[in-house]
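Quick one: structure below, then a few questions.
Just one protein chain is left out here, and the rest sit where they should.
Moving on, here comes subunit A:
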Amino acid sequence: MAGAIEALYIYDSQNAVILQHNWRHRPTASAQEYITAYLSHPTPRPPLIHLSNLSPPTLLFSIIHNNLTFLSPATSEVEPLLILEFLHRIAEVLEDYFTPPLIPSKIEGNYDIVAELLGEMCDDGLPFNTEPNGLRDVVLPPSIMKKLLANVTLPTGSLDPFRSTPSTISTIPWRRANVKHTSNEMYLDLLETLYCTIAPSGRPISARVSGTMLFTAKISGIPDMLLLLRTPTPRGGGGVTLEAPVFHPCVRLSKWNSQPGHLSFVPPDGKFVLASYEVNMLPDFSPSISSPQPFHLPLSVTTKTLQGPNSTEFEVKVTIPHSSPYASSSNSSSSQNSGSSAFARIAAQSAGSSLPSQFLQGPSSSAGSSNNPVMEDVAVHIPLPPQVRTLINTRASKGDFIHDTEKNQIRWRLPNAAIIPGAAYTFKAEVVVKSTYEDEDEDQTSGAKLSNYDNNYDAGTPKSAVNSGTTTPGKEKEKEKKSPPSAQVIASMPRSVLLDFTIRGALLSGLKVDSLNIVGGKGLPESVKPYKGVKYISRAGEGSVEVRC
């Protein structure tokens, strides 16, 4: 029950070891053996593997970060999440030091700093100091290190100015001491991901939004901030509540618990995740179709299967609602640029003025800001059943598509300029069913035999449409013309489509930032007015929105 982190091994995408660090481990196997044992499991590989064949039996923990595999063996019981959280923390700290993304060459070029960091983060297997800011007080980041190396042409003793720097350690564990910035700025990025399943009827089965607040603080001294969030209460009462929030340790929980929506904190210096939360978009779920739908997708996606003369076609239609608040204006060029200029950066003009006026009503022409949200990167993924051999006559009324045979799915992307209110685009394709289907032979024999006594029972579904014997798709189609679609064709229709989109400038939950102010602290002169920026992004992707056919 000691809970020690024994060692760390990092492997690159070719599974070659690029770093090994040992805190208290007496290795039970070589770095190569660990990765072999890990790779022997099929993907997705479990984060915890028990290697009972080693002596002593070893628990092997793993995370994958940016194609790098982090392994940590342990020879006795330990809380799995402790190890995994720590591994994630290491990856984060390394990224913080060497700028993301973390790639092997950055580790290989800075082994000394990595070794110092690992020694500081964990002492003899026990976590010591894992806050990026706290580490910066003790371990010099590579930029300063380089400067240091450039300076040390002078003989011994010339390093004293650097030596004294880390001796002051901040009293706030998550904020380093003596923060100084020439330009004071702070940015808040709110990101929401929609997880949603839509039934064939178009009714949402479940819809949840998972939100994250990313804060970037570049403020001198020790600022004490107050962030006010406004949760909307529309749609006939109820409104949304931020559920299961988790916070960075800097957030004063008592303030939040007494006044939800009020985040009071002294931020770390630099980028950090301030909080995350989720919102249930269907708070009072009822299965009856007649009940009003409180939630709509920002895009409507409909599918039709078993179309065409042979019932082998399917069609996916994406419609941008007329009243869509997210569609770009007709000026398509501006919407395409909006990605880069999406920051609604507003400098506070006077200390007393709170933000909302600038944030919400201020005249801003840039698309993607909170008063002119745009939708981008719309794509539809259509996973195909294994029975489909190939698709023919594929056509899309807009955008380009690929048939990814490895994943066996269609990826259809719409250009950003095409996202205009009221527009509708379709994708059509015809399936060709695999002719050699697994149970073909058995199908035939039993089908023939059972038809003998069809008379005896009123058979549930006639097995007349057995087309497994057909060898060419052409023949098969001829057959189909006469009969209703066979079970195989039905089975070869896509069951669902997955939707991707990004909305810049609005949050699906309707959450808004009311104000963000520095209400106290020290070290920042009254006269300095920091630059403030808020960015809203909503997105769906990687299969988070599923529309069933």
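By definition in this document, a contact is a pair of C-beta atoms (placed from the backbone, for glycine too) under 8 Å apart; a residue touches a chain by one contact, two chains touch by 3 or more; residues count from 1.
Here is the rule we go by: contacts and distances are computed from a predicted model.
S.K.: Name the absent chain as its UniProt record does, using one of the following: "Cytochrome b-c1 complex subunit Rieske, mitochondrial", "AP complex subunit beta", "V-type proton ATPase subunit F" or "Trafficking protein particle complex subunit".
M.R.: "AP complex subunit beta"
S.K.: Pick from A:15, A:36 or A:76: which residue touches the chain that isn't shown?
M.R.: The one listed residue touching the chain not shown is A:76.
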